[in-house]
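The structure that follows is given in the form of structure tokens.
With one protein chain removed, the remaining protein chains of the complex are shown where they sit.
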Amino acid sequence: MRQMIIDELTQAMQELTRGFAHILPRIIVLVIIAFAGWVVAYLLKMFLRSILRLIKFDKLSENAGASQLLTKAALPSATELLSRFMFWMAWLGFILLGVSVLGILGLQDEIARFFLFLPRLFVALFILFFGLLAASFFSRAALLAAVNANLRSPRLLSVSIRTIIIVFVLSMFFEELGIAEQTVLVAFGTAFGAVMLGLAIAFGTGGKDLAQQFLEKRFSVGKKDEGKEDELSPL
Amino acid sequence: MAEVKVAEESVLTDDFLRQLINVGEVDILVGVPTHNNAKTIGAIAETIQAGILTFFPRERAAIINVDGGSRDGTPELVASAAIDDARPNAKMYTLRTFHSISTQYASSPARGTALHTIMAAAELLRAKACAVISPESTQITTDWLATLLRPVYTADFDLVLPTYSRHRFDGILLTNLLYPMTRALYGLKIREPFALDYAFSGRLGSQFLTQNAWHEETAQAGSETQLTLTAIAGEYRICQSFLGTKERAERHSADLVPAMRQTVGALFSSLETNFSLWSARTGSQPIPTTGDERKFSLEPLRINRKRLREMFSTGVAELESIFQSILSPATLAELQGIARTEDVPFRYSAELWVKTIYEFAAAYHKSVISRDHIIQALAPLFRGRALTFLAENINGSADDVENNIESLCLEFERTKPYLLEIWKQ
Partner (left out) sequence: MPLKQEVPWYKLAVIYQAHVRTFYDSNGDGVGDFQGLDQKLDYLKELGIDTIWLMPFFPSPLRDDGYDISDYYSVHSSYGTLEDFRTFLKSAHARQIRVIIEMVLNHTSDQHPWFQQSRSSQDNPRRDWYVWSDTDTGYSQTRIIFLDTELSNWAWDPISKSYYWHRFFSHQPDLNYDNPAVREEMWNVMKFWLEMGVDAFRLDAVPYLVEREGTNCENLPETHGIIKELRRKLDEQFPGKMLLAEANQWPVDLRPYFADGDEFHMAFHFPLMPRMFMGVKLEDRKPITEILQQTPEIPPSCQWCLFLRNHDELTLEMLTTVERSYMNDTYARDMDMRLNLGIRRRLAPLLDNDRRRIELMHGILMSLPGTPNIYYGDEIGMGDNIKLGDRNGVRTPMQWSGGWNGGFSAAEPEKLYAPLIQDPVYGYPAVNVVSQKKTEHSLLNWIARIIAVRKTTSVFGAGSIEFLYPANHRILAYVRQLENETILVVNNLSNAAQAVELDLRRYKGNILIEMFGKNIFPRVGDLPYLLTLGPYQFYWFRLRRI
């Protein structure tokens, strides 16, 4: 009996040891890969940062007003943010690679799916980022144009444009990620269509005089308004 | 350096170069940039030709027209001002052949490209004096050629800018922003820093060509500004000549923003590249002025002041979020204050205006938002200032108007340290 227990224990120990021996090198490999990954990720971060600096990415995002958003959210500058994101992504990727080496079944599939998911995540974030930029830029442009053209309710116009663009961008974002694709598509389509239809009706019935004036001003040839007043010329 | 050379090469088409070979060396060159100006260009080309023949009958002269792709026969009209033996003209007698040639832009149509082409031609033809005449200057007389060119050709000046007699309310952007600010920052009392008709020496032209990279920004607007600034920076001799009365142009209020883009935008961006030049100067110097005294005309005008007031108030209200990125809180509060008051007469004081402009300039420098948007945001504020200027000068004499402008200029000069302060923050 004692001998059986000792034998079992020994066998168990041996299995454990075998298990260790089996897994230890892989853990070492994992550590090596992780370390290598850290180095590579760091280099990539540096590389990306210098490229972004070269193309003056910070300036670009400043121009589009993104820097302001980031500052408000107490985030570092766009270049820095992107570089760090790249670093973490790269390192995470390497670590996961290392983990896959461990050979734990089931995990490997998940890891593979994660890697497949990454590019789409990048694209989606990209769309979101620039979409937000575009929204803020165009809404501001519309605001200024409306104010300078002395239109009524410039802010309404500005906010509408911003909303439309953001909605559009968000649906693109979700579609790219593959989250509730169909739902989002249909919802967006319906909403967008409804808004457009509404605007058309409103414009057509309520705004036809305005439309007429607008067209006349743009396309009439040589017709001067018999100004009861004089115009100022700035230069 | 290599970039500049490529830009120079592409500005002259092969055909134009061939024409330049035929013109050969000239003493005087007159450049005319055009785009669909068939209505006015014929008379202008004739006047230029007559002016050259009257005042410079022995000199070798040529008209160079740089056209932005007109479809209305503008280049042909310019070419008809040529005088040569292949087309004998019994009416016009001249000692020499008078060339009048035309070229299209080699690259994108922009006024800066036109000036670049004219300068390249002037350099290749070794012109001693060049004048640039705008195709919209319908009030041109033959005397203009003498007034603009003689200081360069005989008196050795490098840049001749025009001055005009105007209506007191004509060119408020000029009198309330461009002139005072240019004067305060660059230290010279140049009345028309954004002239469309001016003259420069071959020396200055060559200098300008070699040292300026022709970026998109420069090409789109403000190459004349850059020319003036190159002259100031290089301590070239600048003078002003009186050209006559400037007719009030038929303008629409919608033209304000494009005008501001070209002028204010150019001025602000010039502050970037020329920081060392303007930061060191204090006060302002007069520059030699020839010709008659400029004076303001005092005809009554009916301006819709209510609309100006409205646009100002609306602007201040609706653009608040934008102003928050541009203006200091104190300035913004003041502006909101005067926008709100209904009973007290509206007054956009000189001090406040100067602060506004300087803060805008600093914001432009830092690109807090898109630069074009910064310029657009200034438009409603300008309207407010225009309103105050109207009110202050509606009953005054011409001298009063001049004095008011002078005091505004001095305010710009006094407040310059403030700009330097916020510039660096």
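Letters A and B mark the chains as written, and numbering starts fresh at 1 in each.
By our rule, a contact is a pair of C-beta atoms (placed from the backbone, for glycine too) under 8 Å apart; a residue touches a chain by one contact, two chains touch by 3 or more.
Quick caveat, the model's predicted, so the values are computed rather than measured.
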**Chains in view touching the one left out** = B
**Message:** Given that one chain is not shown, which residue among B:Ala86, B:Ala280 or B:Val344 touches it?
**Reply:** B:Ala86
**Item:** Interface residues of chain B (partner: the chain not displayed)
**Value:** 18-19, 21-22, 24-25, 57-58, 84-86, 88, 93-97, 99
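One rule holds in what follows: only the chains that are shown with their structure count from here on.
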**Complete:** Per the touch rule, the chain B residues reaching chain A in their complex are 169-174, 194, 248-257, 259-260, 263, 301-304, 307, 310-311, 314-315, 318-319, 322, 325, 367-371, 373, 376-377, 379-380, 382, 386
**Message:** Taking the touch rule as given, give the residues of chain A at its contact with chain B in the complex, in rising order.
**Reply:** 59, 62-65, 68, 137, 140-141, 143-150, 154-155, 224, 228-235
